[in-house]
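Beneath this line is the structure, given in structure tokens, with notes to follow.
One protein chain omitted, others in place.
We just call them A and B in the order they show up, numbering each chain from 1.
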Amino acid sequence: MNDLVATIIAKYNYWIYITLMMAGLYAMIAKNNLVKKIVGMNIFQTAIILFYVSIGVKKGATIPILEHAHGHGHDAHQAVHATDYINPLPHVLMLTAIVVGVATLGVALALAIRIYNTYHTLEEDEILAQIREE
Amino acid sequence: MIWQIDLAILTLVVITAGGALMVKDLLGAAILFGAYSFMMCALWSIMGAVDVAFTEASVGAGVSAVFFVAAVFRTTRRTKD
Partner (left out) sequence: MKIIGFIISIATGSLLIYAAADFPAWSDPASPASTYLSPHFIEKTIEETSVPNIVTAVLADYRGFDTMFETTVIFSAGVVCYLLLRTSRRKEPETRYYRHILTGVTIELKEGYKIPPSTDFERIDSLWTPPDLIIRTVCRLLIPFIQLFALYVIAHGHHSPGGGFQGGVILGASIILFAISFDLRAAISRMSEKLVAVLCAVGVLIYACTGGLCLLFGRNFLDYGALAELLGVDAVTARSHGILIVEIGVGIAVMATMIWVYNNVSSAGKYEQGL
């Protein structure tokens, strides 16, 4: 039992990331307003990016920019140890994810403005009622 | 990585995310989303992901919040939920 409690406390980061993801998912499904759904989509995306970036952290390592690398010739390299720098691969993938996220946000907001121009409301139940009446 | 700072900023992140989803004013939701984005950027800086934090600060807290405010300005500001 103590073992289980120790494991739960050691991994508290993962529980909070999962809570954020589920908050975003719940907002996307259950909220009535379109802009709130879009906010939920963005919260979901950034929570997933947070989860990935947290995988690359290493204890006692520094940021992934090589030190003492400026101005050296080809034959004067000091040995670079991989344990001194944190894992750069999740950062690369998540840079793409963030920029694609903002592109998706632009398209989603354009769709919301078009829907508002046609139905004059942003609440989902009122839009569905107007569609059913036609 | 100091766990006290980590826990404090994570708490702020959850509070702003919950706030952005629950306020009834859409402009307030847009601004709270900008604050959430900025807290994420601080979290990633602490974890050492400086490139990702830079991108999130400029894209999320900057341009993304402006897009939201522009869209709210063009549609409606009140919501029932």
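One rule holds for everything that comes next: a contact is a pair of C-beta atoms (placed from the backbone, for glycine too) under 8 Å apart; a residue touches a chain by one contact, two chains touch by 3 or more.
Note that the coordinates shown come from a computational prediction; the quantities given were computed from them, not determined experimentally.
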Where the missing chain touches chain B, by residue: 1, 50-51, 53-55, 58-59, 62-63, 66-67, 69-71, 73-74
Chain A residues touching the omitted chain (full complex): 7, 10-11, 13-15, 18-19, 21-23, 25-26, 29-30, 54-61, 63-67, 69-70, 74, 77, 80-83, 85, 87-92, 95-96, 99-100, 103-104, 106-107, 109-111, 113-114, 117
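As a working rule, only the chains that are shown with their structure count from here on.
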Whole-Å gap separating chain A and chain B, where each centre is the average of the chain's CA atoms: 11
Residues of chain B defined as touching chain A within the complex: 1, 6-7, 10, 13-14, 17-18, 20-21, 26, 29-30, 33, 36-37, 40, 43-44, 47-52, 55-56, 59-60, 63-64, 67-68, 70-72, 74-76, 79-81
Residues on chain A engaged by chain B in the complex (per definition of touch): 12-13, 16, 19-20, 23-24, 27, 31-33, 35-36, 39-40, 42-43, 46, 49-50, 53-54, 56-57, 59, 61-65, 86, 90-91, 94-95, 98-99, 101-102, 105-106, 109, 112-113, 116, 121-123
